[in-house]
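What follows is a single structure, written as structure tokens, with notes after it.
Missing here: one protein chain of the complex. Every other protein chain is in place.
For reference, chains read A, B and C in written order, and residue numbers begin at 1 within each chain.
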């Protein structure tokens, strides 16, 4: 029987593989959270790990998120590299104090003596028909917290590469997993998975000279679709996938916007106080004289995440993106 | 003996008076928190209330912030109007889940049937030599949470008017009290205190035509000082005090920036993912063709709040503001 | 008497004449879960009550089955069944007066329905419709609460507020064994005891939090033993014995109403179904375990008691079943079409008054929907 190394893999599978490879490579890597053991997690991302590495390395904890992250802090103090799973975005909130007051600050507090190499995996965002509290985009909270890295993959390869990098990082990383991409598949080499990606580099997913769509995570495929649709309108849209919200890759984003002169930031999170404000502001600070139009934002509405039956009206879709592109003051062009 | 109605009052005194007047006017107003009773709060803002209204109306709770806000939710469900004190900014984090998952959403969740008229008072910001966890600027977290109003006074009169408005609001209000302004005094009429201010209106604190400083809370006096100092450089700076971060007064801010053509946002909170990004982005969206330069931000650094001995280097001061004003591309002028 | 009251009595002279503390014994649960059915206590039970409970259990079981069936037909997005836990669900609803309040978790729609809420309204959330389909003030039922244990401080606050207002109201809050590990559980119980709030906490210990068995959740002799650490009474009850659940909860509610403060009741029961219809329980437990519990089924236990005592006959049993079928048929019928939601309602209830920012977004969506309608019209 021959093994076909390159075959379709889902993002969930790539994440599982990343955890497994990290655990195999380093005995200090421990996975912990609610239902991560026997069940393999509600999204099955930790499937098989407890069996392969034992329950002490992949542990079903009591149901208490502050306790999970708080004990992970103690484990990291002793030299382990905990990988914590928060079951859903909104269920990470009970751990907020531990995250903000300890995880993000311990290195600084101890003048570099006590780094906390903790990875906090948070399945986030909507589009899966989840009931309330199961579809929040909480990245704005993490971005506003100095001391954290905030990373989110949009492709199967990045899911692997970035998760390996997060676990390898000596600093805490909030690793945001776009729920609705868990089952999206790409061709992927199982024999030699993607190398570990350095955290902090954005990537141009599609080139174009009319305008730049700046996006990340679950909105990347939507932007790719929008860029495709835009060709019919005569626009060649460039799509930048940020991959890392902290640190932010000003270089890649700035270079793109300087080339195109126009930009739209796209994300699911609410617009007000969301990531787009930061992104638009810093792009404008750096590229003001290149801009033909203000950087616009296409985002979720500033409302509590809506029920499944209405989420399609809330989530930024191709039409809303194209409408925004159309508002980029093309008159000035002629 | 004659009473001099107008005399110097501190912001703390105006807040106390607002609580007292609100409690006297409405028996459903209840004050609760750590040390708010016998001690009168660590900042003495609740001083005398337990004595005047009894411990059932001004209650020392057990030491548990999620419990405080969570029980306040239940009290509001039953028709009370709880005013919760969080002792310091960072000590509100344990209540984050209750705030985000319940306080901000209950009205929406129940289709308007169960509003939660809760005021969460949070002493915030630095400049008082507080040790770690006692000087956080946490407004970015609240701004990114739909369903909350976020309000912060910068003057004694506003402290009274806005707190009365917050308590009168049928929606939850996060009321951010700038710690270092607690003891700042203005002449104030104790007999007839300022009327209740509607939430959501910014105010121009100083007029000028060169550029606009957009600011709020503890940074307002700093901006006023900077505006004064700027005259020596030939700049007439306009100072807009936002007072309410949510809702945001686009009208007042936009009108000012369209007049001046230049703007700097000033706040203590870290820049990255902070309020300034949102403000700069929305001002740019609305005033792009009026802008001679990108909207700049002067903010705290993106670091955990520094120790007392270094805070002056962190906090935006007059010089840093004037440096930013100087970068507003005045060459274009000539 | 509490530590603090005794502190005065703690004479700090060497050796301090420490006054013996109040005996914690009355706060501790019995060594065995309290039972009525099949014991002498059943003699004292009111036959009318037993028959009422029986009818409710049968209907509740049928409701669970129907709701699960609705997920298969795509009429419900998800359903966390309480099959096997009907005695707890029904008991919680029945012991309350009209003016009292029920605080359900996401699994407790049966309790909500048993309290009188229209099942279609109770299931609104689980259809993918707006979160709360009922008016909480109509039947005094708080919204179904998804973030675990966060409803417990709400119940305490409400009960406390009612007492402050001089109202004779008790709040009963439901939580799972898993939920008892959350910090909010601790804070709520502590506030309740300090305030002597008229609230009853019912932990449905069904052995699992999704896949996590109780042994990984707690090492306590029982969850009811937590009560003593707050200075409240802890009670342990067979959660599949409807008469016992009813009696213990009735007592706890009476105690609370009389100003005696809160009680923590742990009901030992079992989650016969998977966590929700979309969970696969075979991944974490053996069928055999489920089977042993089928013999300790709440309906079976009560039916046996009623039959042995000649309090019900075959006709009575059939009548209960028939009533349940009628109930289920009506539910099926009424759930037969998807609700029509207005997208513009996204903005209606975020605030009492929409902010200017939301009005802008409202206008944007209006334009989008109009354009959509137009292009649909054009394509027709």
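Heads up, the rule we're going with is that a residue touches a chain if its C-beta (ideal position, glycine included) is under 8 Å from a C-beta of that chain, and two chains touch if they have at least 3 such contacts.
Everything numeric here is computed off the predicted structure, so don't read it as measured data.
Student: For the full complex, can you list every visible chain touched by the one that's not shown?
Tutor: A, B, C
Student: Among C:112, C:223 or C:265, which one is in touch with the chain left out?
Tutor: Checking each option in C:112, C:223 or C:265, the one touching the absent chain turns out to be C:223.
Student: Determine which one of B:53, B:91 or B:216 touches the chain that has been left out.
Tutor: Residue touching the chain left out of view: B:91.
Student: Which one touches the absent chain: C:139, C:186, C:235 or C:349?
Tutor: Of these options, the touching residue for the absent chain is C:186.
Student: Mind listing the subunit B residues that contact the chain we can't see here?
Tutor: Missing-chain contacts on subunit B: residues 34-35, 37-40, 42, 60-67, 90-91, 93-94, 129, 131-134, 271-272, 301-304, 306-310, 313-314, 319-320, 323.
Student: To test your reading of the contact rule: which positions on subunit C touch the chain that is missing from view?
Tutor: Residues 2-5, 7, 10-16, 18, 20-22, 24, 27-28, 31-33, 35, 37-39, 181-187, 190, 193-194, 196, 205, 207, 213-223, 225-232, 238, 240, 261, 268, 270, 292-293, 295-296, 300-301, 304 of subunit C touch the chain that is not shown.
Student: May I ask you to list the residues on subunit A that touch the chain which is not drawn?
Tutor: 30, 56, 61-62, 64, 66-67, 69-80, 82, 94, 97-98, 101-102, 106-115, 146-147, 149, 169-171, 200, 246-251
Note that in this section only the chains that are shown with their structure count from here on.
Student: Round to the nearest whole Å and give the separation of the Cα centres of subunit A and subunit C.
Tutor: For subunit A versus subunit C, the centre distance works out to 36 Å.
Student: Express in whole angstrom the distance between the two chain centres, defined as the mean CA positions of subunit A and subunit B.
Tutor: Chain centroid spacing, subunit A to subunit B, equals 31 Å.
Student: Residues of subunit B that contact two or more other chains, please.
Tutor: In subunit B, the residues touching two or more other chains are 66, 94, 97, 101, 108-109, 146-147, 246, 248.
Student: Mark out which residues of subunit C touch at least two other chains, giving numbers and ranges.
Tutor: In subunit C, 130-131, 147, 183-184, 345, 350, 355, 357 touch at least two other chains.
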